[in-house]
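In this view, the complex is presented without one of its protein chains, the others remaining in place.
Up next is chain A:
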Amino acid sequence: MTDISQERIERAIRTTCATVLRNEHYFSDLDGLAGDGDFGTSLATGFRVIDKEWDEIPKTDIGAMLLKISMLVSKHVGGSSGPIWGTGFMKAAMLTRGKTSITLQELADMLGSAIEGIQARGGAKLGDKTLLDALIPVHEKLKEHAAGDGDVCAALCEAAAAADSAVDETRNLVAHRGRASQVGERSANTPDPGIVAIATILHDWCKDCGLAQTPNAAEVAKATA
């Protein structure tokens, strides 16, 4: 089983910044279909700060780095996405204090803890048409591979496919949380931009492994292009 180095996690964060900044307007357009149309801009505002202040973010260990990122995301990502995404990073940071490499099992545990934190913070559950509908199946894939072959890239690429499938699987659901919930039935037949964002980020991580896949959901295909 290969360990995941801090350097690799740093690269994943840089990739995430690129993904979010590239899709700033597209994610907002998707949000505009049922929400208030600011998701892409909110997310990009935070990740632009991370990108700009990258050299100042502490790199002593993975936990210190992720904690700083959590603070920047909470502070600069607008609306409820800031505390929600910030909580995810915070939970991951708490499990990686003092570590400079992690196992795939530890990565799965970080995501598991992030999911619990996000659920507690925002009160959403599976099927509420939020980013949790992507993160929960992704967590399953990471656990499977951690218990099995331990192949990090294979795990990430299957996780990307699982998040991607969540876009279409939740498309017809009515949102129960976040701004989209306020339009009720109107949120059906629209993709959730948070789920699209998670799937896109994972597809880009998979590309970093040299294993680019063709997305299923039309929105993810557009966002990864």
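Simple rule for what comes next: a contact is a pair of C-beta atoms (placed from the backbone, for glycine too) under 8 Å apart; a residue touches a chain by one contact, two chains touch by 3 or more; residues count from 1.
In this text, contacts and distances are computed from a predicted model.
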{"item": "Listed names \"Sulfur oxidation c-type cytochrome SoxX\", \"ABC-2 type transport system ATP-binding protein\", \"Phosphocarrier protein HPr\" or \"Dihydroxyacetone kinase subunit DhaK\", with the criterion being the UniProt name of the chain not displayed", "value": "\"Dihydroxyacetone kinase subunit DhaK\""}
{"item": "Touching the absent chain when the full complex is considered, from A:P83, A:G112, A:P137 or A:P191", "value": "A:P83"}
{"item": "Contact with the hidden chain (one of A:R14, A:K59, A:K99 or A:R121)", "value": "A:R121"}
{"item": "Contact with the hidden chain (one of A:L33, A:I57 or A:M71)", "value": "A:M71"}
{"item": "Chain A, residues in touch with the chain not shown (by the definition above)", "value": "67, 70-71, 74-75, 80, 83, 86-87, 90, 94, 117, 121"}
